[in-house]
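Below is one structure. I have some questions about it.
Note that one protein chain is taken out, while the other chains of the complex remain in position.
Chain IDs A and B follow the sequence of writing; residue 1 opens each chain.
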Amino acid sequence: MRLQFYSGKMNNLYRINRGDWHRLIQSLSVSSYNILAPVRNNGGIDYTIINNETRDEIVYNEAKPATPLKMFFLPVKLNVTRTVSDAKKTIIIGAPACDIEGLKLLDLIYLDEKFSDETYLSRRENTLLISTDCYCTQEHCHCTTYGINPYPAKGCDISLSSDKVDHYLMTWSEKGDQFIKELASSGQIDQVDKNKIEVISEQRNRTIKSLSEKNESIPGTEITGTIVRESGREIWKKYSSKCVSCGACSAICPTCTCFLLIDRPGFEKVKQLDTCQYPAFERVAGGEDPLKALSNRFKNRYMCKYAWRPKRYNVIACTGCGRCIEACISKINKNELIMELI
Amino acid sequence: MRKLKILRTCGNKVILKRLDYKSEILKQIMGLTVSELKNINFFENYSDNHLRFFSEISSVKEFKVKEILFEQYDQLSDLYLLLEGTLSLGISLAKEKRIHLSSIQPGQLFSWSAVFEPQISTAWVMATGPAKVLAIDSKKLRKKFLNDCEFGFLTISKIARTISNRLSDTRFHLMNRLTI
Partner (left out) sequence: MTNIYKVLRATVEEVIDESPIIKTFVLIPESPFKFNTGEFIELSLNGFGEAPFTPSSSPLITDKLEITIMKTGYVTEKFHQLKSGEVLGIRGPFGRGYPVEKFFGKEVLILGGGCGLAPIRSLLFALEDVKDKLQRIILCYGSKSPSDCIYKPLFSRLNRIDKFETYRTVDKPEPGWKESVGVVTTLLDKVRMKIENTVAVVCGPPVMMKFGTIRLLEMGYKDDQIYLSMEKNMSCGVGKCGHCMMGEFFVCKDGPVFTYEEVKNTPDLWK
């Protein structure tokens, strides 16, 4: 794996006035970077390309954008046999901690030593991730259930925290430090003592407290894995009775990345997002299909998320972002199911 | 159908004995020695005394190609073990319409119905090549079960394994028909 992040001792902390930061972003957006940042959208927030029209609308520190981070590295449809050209570098501002945590699993899948995915690696290398603290939460956020804090840690390039006046930028990688150095030439960024991060700890703690109170009875990954493994059939039949196999939960999930390889002339291949929720996902040539029944497909995703992926990769697969609950057409709530299993 | 066998000649007289076609066609009356039995898988775990007993109550029979050892629904009196050669086992749907289900391999037991009431065969067995079979007298075997429980349980366990394998293979065969 070629992406390196600091573990905590090597970080550097910088401070910049909010207005100055805003002006810096303006100038960057017209030069050598594509900048994506969250703006208000349809009652929530979501990423948009920052240009003259949108740059005044950037929203900071307000929980998660609707689009999961995986979409930038694993687009819905991508030709994977064409040579990757040197793309313009991208900065993503506003990636929440839950999505950054999810990237750990994606890196393990796509950047394994023997079969590294070129297109994924080039996108990861050419993207600067500026992750932000969450100072408010959405109805279904429950990252703390799975051991994630609502503020960034190892896995991003820069983490951005804010108070009323300033943004505090903590670097978590050489790429992050490099970027700050480039900006520092403008003279508006100061390096400060790492302890200064304490000024925003009150805000962080408030978010953690509200999450913990709301979600205190939801069990963590290991317990969930065990109870899902040992569950009988009835509960899956019950909850999947409303499921229509639309696959929205997989599409919006930051860690669901299963795909289809479609052939094109000239032996080209197109990688397209797929999901175990669709029929025939596991059907073999002889005609047998272990996931033919909808309730089996429905259970499969829970087994994968809470038992198989954590066991295989030793990282969490469900980051508690709650997007699957928001996206489900039939309003199926995975936490209700899990609590009923206990 | 009755087969006639020339038993002996006496001067000019030829003494014939009518044999019922179901009775044995004996070429060799001897059985196998204890050391010969020890080479056969089926006789593993028996004591030498037990093996001597088997030696006394069994005999080797030979069959030619296309010879029928017994038909489906025949009354059976011997437990058989194939020593050499090839036999075929099957059922008949109608007279003369034989369905070959399975070969019996050397070392395998058959005619196990001889050991249990009502001693009626569940299938026919035919020699598909020259074959040598060990025939174990089931009446004497059953009598021994009553006297020697350890021997009885060991033998019944081995017979049960054969029946279990037969059932499992039949289900395997059925699955092949049903799924592909």
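Keep in mind that, in the parts below, a contact is a pair of C-beta atoms (placed from the backbone, for glycine too) under 8 Å apart; a residue touches a chain by one contact, two chains touch by 3 or more.
Everything quoted here is computed from the prediction, not taken from an experiment.
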(request) Would you write out the residues of chain B that touch the absent chain, in ascending order? (result) 41, 86, 88, 100-103, 105-108, 128, 165, 168-169, 171-173, 175-176, 179-180
(request) Over the whole complex, note the residues of chain A touching the chain we left out. (result) 80-81, 109-110, 112, 114-118, 257-261, 263-267, 269, 271, 274, 276, 281-288, 290, 304, 307-309, 311-312
